[in-house]
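Note that one protein chain is taken out, while the other chains of the complex remain in position.
Every chain is named by a letter (A, B and C) in the order it is written, and numbering of its residues begins at 1.
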Amino acid sequence: MQEMKKKDLAALTPPMGWNSWDCFGNAVNEGQLLANARYMKEYLLPFGWEYVVCDIQWSEPHAGEKEPYYDPFAPLLLDEYGRQLPAPERFPSAKEGQGFRPLAERIHEMGLKFGIHIMRGVPRLAVHRQLPVKGTDTTYDEIAHPSSICRWNSDMYGIDYTKEGAQAYYDSIFELYAAWGVDYVKVDDICNTNAYPEDPYSAEREIEMIRKAIDGCGRTMVLSLSPGPAVIGKAWHLRENANLWRVTDDFWDDWKLLLAMFERCEVWERQVSPGCWPDCDMLPVGRLRLNYVKWAERLGGPVETWTKFTEDEQVTMMSLWCIFRSPLMVGAHLPDNDEFTLRLLTNPEILRMHRFGTDAHQVLRTPESCAWMSRDAENGAVYLALFNLSDERAAVSAELEDLGLSGSRHVRDLWERRTLADVIGRIAAELPAHGAAVFALS
Amino acid sequence: MQEMKKKDLAALTPPMGWNSWDCFGNAVNEGQLLANARYMKEYLLPFGWEYVVCDIQWSEPHAGEKEPYYDPFAPLLLDEYGRQLPAPERFPSAKEGQGFRPLAERIHEMGLKFGIHIMRGVPRLAVHRQLPVKGTDTTYDEIAHPSSICRWNSDMYGIDYTKEGAQAYYDSIFELYAAWGVDYVKVDDICNTNAYPEDPYSAEREIEMIRKAIDGCGRTMVLSLSPGPAVIGKAWHLRENANLWRVTDDFWDDWKLLLAMFERCEVWERQVSPGCWPDCDMLPVGRLRLNYVKWAERLGGPVETWTKFTEDEQVTMMSLWCIFRSPLMVGAHLPDNDEFTLRLLTNPEILRMHRFGTDAHQVLRTPESCAWMSRDAENGAVYLALFNLSDERAAVSAELEDLGLSGSRHVRDLWERRTLADVIGRIAAELPAHGAAVFALS
Amino acid sequence: MQEMKKKDLAALTPPMGWNSWDCFGNAVNEGQLLANARYMKEYLLPFGWEYVVCDIQWSEPHAGEKEPYYDPFAPLLLDEYGRQLPAPERFPSAKEGQGFRPLAERIHEMGLKFGIHIMRGVPRLAVHRQLPVKGTDTTYDEIAHPSSICRWNSDMYGIDYTKEGAQAYYDSIFELYAAWGVDYVKVDDICNTNAYPEDPYSAEREIEMIRKAIDGCGRTMVLSLSPGPAVIGKAWHLRENANLWRVTDDFWDDWKLLLAMFERCEVWERQVSPGCWPDCDMLPVGRLRLNYVKWAERLGGPVETWTKFTEDEQVTMMSLWCIFRSPLMVGAHLPDNDEFTLRLLTNPEILRMHRFGTDAHQVLRTPESCAWMSRDAENGAVYLALFNLSDERAAVSAELEDLGLSGSRHVRDLWERRTLADVIGRIAAELPAHGAAVFALS
Partner (left out) sequence: MQEMKKKDLAALTPPMGWNSWDCFGNAVNEGQLLANARYMKEYLLPFGWEYVVCDIQWSEPHAGEKEPYYDPFAPLLLDEYGRQLPAPERFPSAKEGQGFRPLAERIHEMGLKFGIHIMRGVPRLAVHRQLPVKGTDTTYDEIAHPSSICRWNSDMYGIDYTKEGAQAYYDSIFELYAAWGVDYVKVDDICNTNAYPEDPYSAEREIEMIRKAIDGCGRTMVLSLSPGPAVIGKAWHLRENANLWRVTDDFWDDWKLLLAMFERCEVWERQVSPGCWPDCDMLPVGRLRLNYVKWAERLGGPVETWTKFTEDEQVTMMSLWCIFRSPLMVGAHLPDNDEFTLRLLTNPEILRMHRFGTDAHQVLRTPESCAWMSRDAENGAVYLALFNLSDERAAVSAELEDLGLSGSRHVRDLWERRTLADVIGRIAAELPAHGAAVFALS
């Protein structure tokens, strides 16, 4: 067996879990996290789903009160070393400076893993209060980069990596996260390193500092980078330092975005390997946008909380994510799942392809159709996904020869979970608009 | 006579004066300002020079102590309404909250006018201290735009003009400047409105707020915008709102920059009119960079404090600025002027062209030479400037017909201050490398 | 009086006329040209309209036969020196090598002037046939630039101006046009000099060669450059060499395009002066697109031949073109004009503003409204045009003070042709959606 880098061992297969963003935005609370964890334990864990991830601004006590978005210059809760702590107003178990340790413990007790979101850089509050960086003689104003800021959130300054104390800051927060029992960290405002090409500052150095901090923190953690689109020319750097990186901007339940993902996957197909997972973003299925309901009027009318994807589109999405081997993070409020949604997430044959597929690549692409194939690393079966990207029912087919296959093949339909007649020469499927089929050929 | 807009009356001819930046950077003090004012009164005022302008960071007590550049997150001196006050450590007359009023008075007593520099936006300090905006119920964090920042100085946040209290801030500072007796304001980080095209935020709205604040402050003030290059496509907006706008990035004593100015002037030639002065930036002549001397070693060797322009290049610069009608702001430490520098700045015939020239435009341009002409609005004389842009001595000439002139003409050499033989058909001059000649044809 | 350059004397006021493009595309014929000339003589000439311009591809015998667009590699009619001749199939009077001379004579006899369109460069046919350039030992393949081509028409190669014989080609064609009696030349594929910024080749050198050829051809000709958008940073070069230059891409009867023109005019307002006319393109009024009728089905349905502009929009267009002082070239098939169209083109007070207005500039601009003013160079009246750019009826007003006016003023409505009550302080108009009003204040 091939030896692997330590970083890659944290995510030998693409992570599967749930993230709070799609239903709770920046304002999730402890009860909501636990409700989703309980559902996962009961219904999803047997199929491999295991991460529960708390997304952005858990240190902001008033998140979501005035608006569904970020307050400028929000009063984040910091410890004496300028490190963010979960706000007890929203996470009662974090009281008395315990941070996320109690919550992580409860999640671990369910057999699950716990993840958190952070922003690149240091809190602006810590800078303007001139707080000390733990274990140094440095104050935050000395390591902050005054013009490296996030364009959509005002919580942080980027770090000037040339300054004494820069690495110490990242070491200090990952020391804390290790103590809490964090298994997965999603770092934001860091992935699309050329978002602002005129910027003299590069987030690449921060990625490296974070890698080093994780390697030294004493606990295994998955490192996930956001937002995308990641830059394909920087794939080497991402592969060396991270486990997951977003290949798109935020993904939502909109066919145009799903259609665009086929192009993203095409670009990134050769970069998928154990420990290295280009990330198509969350699955916006089931119940979503719950925290937007109270601002419905302000946002210009009622908010649709159920996914706007058709069932066929959801099958297409799940087929693409699974053959490409994207990480799978459910966006739904899980306790509200209906039967279709649960079945979508727990098809064992599709999830086997996600887990054991290898060398996935596109084999056909027209404006109206697409085909991908991969090979099961364990049993040698060939997986073939056919997609109808047009707005009308249509047949999609592939020549076996173009897949490098000869002779006749047994065929199993993975979504229908039934074995079809053997094929020779060509395999075809009649597909609904925006629909997909996945076959195993053996 | 044509009626004019009130804004334009503040600068019917291009302003002439002195600015502290080129010799003192961000660290000028009261004594230095007064020394230059006294020289101006004695030697330059009779020729029309009148503005004494204090450049950036007069509210920073420690400016220039550690570095010749800006400290990140510097401790600016603010009043209770978050308005910057001159630091008494550097401007003793500003003690007890008197601001620049005593200094302005002394300068006015000399028959001169007083100018200051400000940055667009509100102090970051005032934002993170949540200070109130004068005359409102608003605090600074409510009007600051968290991602509208200057890339080279960390003092300020831009203003979100959609917020209640935004205009009130600008009103409050111009009320203060009017009370001090300020005659000229150079606003920085505001002129090149498309420097960062991806930025959703536009400085155009801040320009308009400043215009409105000046119009309402009860005192006539010249409004100068920096840094450049201003965008020619926005000339209309600049003409409506400002008196001066920089057409280049910072200009220094380097032939390449001077050569590039010919292209800038070509682009902006049609935008010059009373009250509207595209600005070629300061004249880096005489003694410069005095505040860099103590960091000489750190900057990699001895600092040359005398201008690096040759005398011929200075003549070329002065000829271009004056025929184009750029504002004239001397960068030199005036008391150190030598005889050449003083003569350069006080040639009455060149300065008459600067004051009365009209319809200046380029009439010839090759890689090696250039010619400009204008017409004296009072006596009808035609001004012709010939430039040798090559690195060797060369003759430069122009056909009278190309200037729209016929017959023979009397010729006077303005730099030599003598009358030459009449010309027919063509006028020519033998010029040193990088040199110029200016003629009046009548 | 100010002396002027010879080039500028060819167009002391903005040219007014008719161009064949909007109704006949690339396939106009002699009968159509003459029909429009006769109408112009009878109805428009008294109001200053005088140019009849034959647009693109008059040397292509089969223009418009197969398609309403250009055939690739069309068989242009050339003389023995590779110069294009009008195809007698379409222009019978051009038989026996007489070119446009007979047609020009007939148009001159009506008291009108005659214009033609040409493409920058040399015919590809002449290059691949290795024809000689008149008066030289050079063949066309020696002066053609093999990669300087038009992207939308395959007739020509650009010229490599460094080659012997390059200027001779332009001299040879303008010698021919002078002999024919041409008064106006619209040169195409030449105006937007940075359309393809990666291109090492620049059309600026061709503009200069054409200028030189016209100056030497012995006949006064207006030089008009297309297509736009011209580049504002190159205004100096255009002013030195041309009389008209297009500030937009092709303009048609579409409100979005008309709305965009306000921004174009804003950018170019300072570049308007005798001999120098930024060009807003043809007026798509009345009967248009006649040559597209036979391809109607192919183009996806019936072709609307009448202008799609409302009457209010046409008033807005005419008001903007006239106060800005754009050249005026009617696109309509003139014999089909209705009463409104004729009245639109023959309002003597609006056309006086077009002829005598000076220093036109925008004085107000919001997303919904706009105001321009200019001053009558002869009688000193102030012209004020108010525009309602919104989609609903609305009042638009301007403060006299913002126009630099004081006291009370007499007001005349130029479109209504009646005198209104005097105004003090502010002038306002209630305007229909997309409508305009023009006033003279005295």
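Keep this in mind: a residue touches a chain if its C-beta (ideal position, glycine included) is under 8 Å from a C-beta of that chain, and two chains touch if they have at least 3 such contacts.
Predicted model, so just to flag it, every value in this text is computed and none were measured.
Interchain touches from the omitted chain, evaluated on the whole complex, reach A, C. Only one of A:A104, A:M119, A:L405 or A:A429 touches the absent chain when the whole complex is considered: A:L405.
When the omitted chain is restored, the residue from A:L78, A:V267, A:V411 or A:A433 that touches it is A:V267. The chain that is not drawn here is touched, among residues C:S154, C:T220, C:S273 or C:S390, by C:S154. Touching the chain that is not shown, out of A:N153, A:S224, A:Q362 or A:N388: A:Q362 (per the contact rule at the top). Listed by residue number, the positions of subunit A touching the unshown chain are 2-6, 232-233, 235-236, 239-240, 266-267, 269-271, 361-362, 365, 375, 401-402, 404-406. One chain of the complex is left out; on subunit C, the residues touching it are 72-73, 124-125, 127-128, 141, 144, 146-147, 149-152, 154, 196, 198.
The rule we apply is simple: only the chains that are shown with their structure count from here on.
Dropping subunit B from the picture separates the other chains, by touching, into A | C. For the pair subunit A and subunit B, the fraction of shared interface numbers is greater than half, so the two copies use mostly the same residues to meet. Here the CA centre of subunit A is 56 Å from the CA centre of subunit C. With centres set at the average Cα position, the gap from subunit B to subunit C is 40 Å. Each chain gets one centre point, the mean of its Cα atoms, and the points for subunit A and subunit B are 52 Å apart. Looking at subunit B, one finds that none of its residues touch two or more other chains.
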